[in-house]
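Removed from the display is one protein chain of the complex; every other protein chain stays in position.
Naming follows writing order (A and B), and every chain is counted from residue 1.
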Amino acid sequence: MPITPENTWEAVSTIRAQAPLIHNITNYVVMNSTANALLALGASPVMAHAREEVEEMVSAASALVINIGTLSPPWVESMTSAARKAAERRIPIVLDPVGAGATSYRTRTVRKLLDAVAPTIIRGNASEILALAAAEKGRTKGVDATEHSSRAVEAARRMSERYGSTICISGETDFIVSRQVLLGIKNGHPLMARVTGLGCTASALCGAFAAVNPSFALAAAQAMAIMGVAGEMAAEISPGPGSLQLHFLDILYQLTEEDLVRRMRTSPGAG
Amino acid sequence: MPITPENTWEAVSTIRAQAPLIHNITNYVVMNSTANALLALGASPVMAHAREEVEEMVSAASALVINIGTLSPPWVESMTSAARKAAERRIPIVLDPVGAGATSYRTRTVRKLLDAVAPTIIRGNASEILALAAAEKGRTKGVDATEHSSRAVEAARRMSERYGSTICISGETDFIVSRQVLLGIKNGHPLMARVTGLGCTASALCGAFAAVNPSFALAAAQAMAIMGVAGEMAAEISPGPGSLQLHFLDILYQLTEEDLVRRMRTSPGAG
Partner (left out) sequence: MPITPENTWEAVSTIRAQAPLIHNITNYVVMNSTANALLALGASPVMAHAREEVEEMVSAASALVINIGTLSPPWVESMTSAARKAAERRIPIVLDPVGAGATSYRTRTVRKLLDAVAPTIIRGNASEILALAAAEKGRTKGVDATEHSSRAVEAARRMSERYGSTICISGETDFIVSRQVLLGIKNGHPLMARVTGLGCTASALCGAFAAVNPSFALAAAQAMAIMGVAGEMAAEISPGPGSLQLHFLDILYQLTEEDLVRRMRTSPGAG
């Protein structure tokens, strides 16, 4: 099923109508901004990380989003328990391997998570995906994307085959890679890279779309299209990154089908 | 003493003049936004959670705000120590039972805190208050309010009798319940629910008002009135939740007595 403005709008409408509960175990930097993005979209966020409650919380959720941005051992334990429970309940699991490759601890942790439970969707930048796939031994520089997203497509294909996951590589063109599908999304704006955590927000939105759409590659593509469209609409009226953050939330909240029809630029291929 | 725009304004002026130090042990999601709201109001926030320092920090504070939004065992220990110290010093303690009922860990923790120290004010949504009072065995869905606030008034009355606390149930109408008092506040705007943590902000403001007003039911009512007035003024000029956050802080900072006189809608009863 190809991504279209119409099916993307339908998914947005379903999220707004159902307000699916998205359980996030995420990093300290973006907890506030991702919760706000999920609320602006129409989903219902909850953040909980204690081993004492993650399994019960995930049992009430429609999707689990795991983000390793500010890791520590107790959090890794909770992520693993929550992911196992989510897999048992067959709800979608989104993994954001923030900074994979930047330290061996992050790379090791992601591999451990991958060995425990195959995520439904893995969303990262090209450096992170390359690091994960060990397609390249290079290190990421912090948590920024330093590789072109197209270079990571081959690595993503291999990961997708191994784990059965949809891999979403964000960049100037976002690539959605699964065994059967390769989609490119060309929305977005360079100013978005000057706001911390918009990649993490993209992962959270993948969770919301996957919660209402059993076709996970399509869900990931729809989430990235919404990010890109809202981001570029926000950037066009923003003199800087402070304004962009504000307008991004306003636009996510106000988004119409017409915005999607007018702006979505997707391609079924290497983009 | 009934709530009036005049006594509410007097409390705001006292907060601005005295800048009471409000010690918050709160969740990761809202630390930044509640600190900013306290600063915009004129109070002086501090966040500290280490067992090594909470007692000393609370000794310098004029109120303690405990919020269980992103719990874990070491935090619960610190919350308990800080609450005991606050009780010993007879400074107000505000408890925000975020997500009580959503997991047994949260419900259990709140009960443990309640057994250790009776809070001055408990502020939650109707689901949380109902969960706490065990008036209903139903689960809250995440941390959103799924129950009408009026349904929780009876439960709040029982909790107030048991703990001697003022119970503040936020919702379309906010109810302030204590053994002697029932107040309804009808300010606010639906868009506020699309900004994460405005409930937590309300609890923090309860701390600031209780710090300067020994009549705690009145203090809670004043805090909710300020939240509602600033929130509805912000919502009226905001196309979405991003703008609302910004305007909410600006308006909290600029609020005048006239705004209160013109907007406050309170009622001494079931609202």
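Some observations on this one:
Quick note on the criterion: a contact is a pair of C-beta atoms (placed from the backbone, for glycine too) under 8 Å apart; a residue touches a chain by one contact, two chains touch by 3 or more.
Computed from a predicted structure; not experimentally measured.
Across A:Ser13, A:Thr103 or A:Ser267, the residue that sits in touch with the chain not pictured is A:Thr103.
Across the entire complex, the residue among B:Val110, B:Leu183, B:Leu205 or B:Leu252 in touch with the chain not shown is B:Leu252. Remark: the omitted chain is touched by one listed residue; of A:Thr8, A:Asn27 or A:Thr266 this is A:Asn27. The chain not shown here touches subunit B at positions 19, 21, 28, 31-32, 35-36, 39-40, 44-50, 52-53, 56-57, 60-61, 74, 245-254. Where subunit A meets the omitted chain, the residues involved are 27-30, 32-33, 69-73, 99, 102-106, 139, 141-144, 193-197, 238-243, 245-246.
In this section, only the chains that are shown with their structure count from here on.
Centre-to-centre separation between subunit A and subunit B, using Cα means, comes to 33 Å.
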